[in-house]
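Every protein chain except one is present and positioned as in the full complex.
Lettered A and B in written order, each chain numbered from 1.
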Amino acid sequence: MFMQLTISGISQGAIYALIALSLTVVYRSTTIVNFGHGDFVMAGAFLSYVLVVLLGVAFVPAAMLAVIAMFLLGLAFSRGLIRPIRGGPHIGFALMCISAGYVFRGIARIVWGREVLPMPRVFDMDPIFVGDLIITGDAVFILSTTGIMLAVFFGVLALTDIGKMVQAVYQSARGAQLIGINVDRFNDFTWGIGAALGAIGGILIAPISLLHPDLGASFLIKGFAAMTLGGFGSLYGAVLGALLLGLSEQYAGAYIDSALIDITAYLVIVFVLFLRPQGLFGRKTIVKV
Amino acid sequence: MMPTPSQLRLRTALFWAVPLLLLLLPLSTNAYVQFIANSIVIFALVALGFNFVIGNLGQLAFANTALFGLGAYGSAILVNSFGLPWILSIPLAGFAGAAGGFLASAAALRGIRFYYLAIITLAFGELMRWLYVHGTSITGGTDGMSLPAQSLFGVSLVGDHAKFYVFLAVAVLLFKATLNLLRSRVGRSVMAVRENEVATASLGIPTARIIVFAFMWSGFVVGCAGALFALHTSYVFPESFGMLHLIVSFAMVLVGGLGSVIGAVLGAATLTVLPEYLRSFPGMEELFFGLIVIGVLLALPDGLASLLRKVSPIFFERYYRE
Partner (left out) sequence: MPPLLEVEALDVSFAGLHALRDVSLTLAPGQIMAVIGPNGAGKTTLFNAISGYVRPSGGSVRLKGHDVAHLSPHSIAEHGIRRTFQNGGLFPALTVLENVLTGLHAQTEGSILDVILGRKRALASELEMIARSRDLLALMQMDHMADTRAADLSGGQQRIVEIVRTVASEPPVLLLDEPAVGLSPLARDQMMDIIKRMAGEKGVGILLIEHAVELVMAGADRIMVMAAGQRIAEGTPAEIREDRAVLEAYLGHA
């Protein structure tokens, strides 16, 4: 029982990790939290659905196309809608993100109508039995894909020149500007990366759940909770927080009350912010008066 | 440009003339149009209260939905379970909202600010919604609860036309009170905290108390609006108090103009009326809602109210009467 819950917790957490990570990537470079990110995730899933079901593209190329399209959309969003309102109150960014999300949602609903659509399964793998433990094909699919994505992401960040540049800008945007990095373009780029990572999350969700235009909203909150838990703004924290959140949802749901699955994320947010606002893995920042 | 003394008198005259003219509105509307008009009045109050915290106090707190729900459920429970006449439930719903605002301010005073505050207050709203769903014996669960027919001084409050007069009266009182606040040392301190909290304290202004008050006043206004909403739809159920309500009211505040009282009316009217035209086309409603808000954010960063201020200084609404 415990191991079974652990496996479902980790595979839920893996999806949350992609979402929390994609939010963090943007937040770190721009200090903007994408309140419309749930709809970016939905849009990624939606695009892959259109390609696979309506246009008959095979799943893997369809997924890659959808991710590239979302990357470009993220870039365009930053360039066209975020940059122009930089002079205004910061609060405007939150509403801009939400509104862009609404546009995605509206378009999806125009195409989809009010129906809930099943995405064809990517591959039907028989579950693996280990003792009395059942590991479903979906869990294998999600865990292997996110595992690879995370390895690539953190590998690029740690080992390549681009990764080092990203870290440099994260450390100090001013310093990066001095050594000739165009911060505006860099921010556009991180929006693209954020949208692409979110899209991967959406594409992973698509085959295992029903698709509908509102599927993003709940994932946004999970992303927030994961970020809060791991320490807002920390890349590794986002991943660890997401895994912990996935696990606590499963445990709380099974051992306490199944109604708690829905609100675990909210309870996590409230308790962490009141008791340890820097998150479990964050260091306390000293605020200068 | 600041208003001159005579313009200030005109401003006061205008404030009372508008609701007086609106008294004639029900004579020319059918039930559907009147229902929309009632929605605008209620959402203007929602935006007014929300604006007090995000526009005037400058705190990114999203407790608005929780406060609205507290007011609506508070009113419905008082009427259904305690047999209170609905009209008396309005101020009590306001106090329920104020209590919710007090809770949210506790987070702000604990140093939970900005995005943290946004996220924790978002969680507050969703936790409240979970309580409405699971507190079945009191709230009716997912089915919600309906409000019995109400009357006031022997006049039945069943039709949308009759309700309008009560809603309008409550709205005028709360708008007047909020303007009084903004034109006093209290409102000024609220805005001073937004501008520079450290410097505000150096002037002998108790910043913590000001923050708590601003949240509570916001809660009171939104809570009262919740009570109106309960009668407006005669029915209270959890889905009315979800993310959609938050997003719509947030957009109303920014489209109207952050920190602007008249902006609350403009934002509520714009974003209530326009989606109505598109209601029957799935998706169009959301698409155009998104596009309108994006358009306003790009073209009018200070909201629709800034257009009025360009027309005449009488729309500069802060400030005293000399």
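Note that in this section a contact is a pair of C-beta atoms (placed from the backbone, for glycine too) under 8 Å apart; a residue touches a chain by one contact, two chains touch by 3 or more.
Because the structure is a prediction, the values reported are computed rather than measured.
Asker: Can you say which of B:88, B:149, B:199 or B:274 touches the chain missing from this structure?
Answerer: With B:88, B:149, B:199 or B:274 as choices, the missing chain is touched by B:199.
Asker: With the full complex in mind, choose from B:181, B:211 or B:262 the residue touching the hidden chain.
Answerer: From the options B:181, B:211 or B:262, the contact with the absent chain belongs to B:181.
Asker: Among B:2, B:27 or B:311, exactly one should touch the missing chain; which is it?
Answerer: Final answer for the missing-chain contact: B:2.
Asker: Touching the missing chain, which residues of chain B?
Answerer: Chain B touches the missing chain through residues 2, 176-177, 180-181, 183-186, 188-189, 191-192, 194-196, 198-207, 213, 318-322.
We take it that only the chains that are shown with their structure count from here on.
Asker: Counting in whole Å, what is the centre-to-centre distance of chain A and chain B, each centre being its mean C-alpha position?
Answerer: Distance between chain centres: 32 Å.
Asker: For chain A, which residues count as touching chain B in their complex?
Answerer: 33, 81, 84-85, 87-89, 91-92, 94-96, 98-103, 105-114, 213, 217, 221, 224-225, 228, 232, 259, 262-263, 265-267, 269-270, 273-274, 277, 289
Asker: Inside the complex, what are the residues of chain B that reach chain A?
Answerer: Chain B reaches chain A through residues 54, 60, 107, 110-112, 115-116, 118-120, 122-124, 126-127, 130, 134, 198, 243, 247, 250-251, 254, 258, 281-291, 293-294, 297-298, 301-302.
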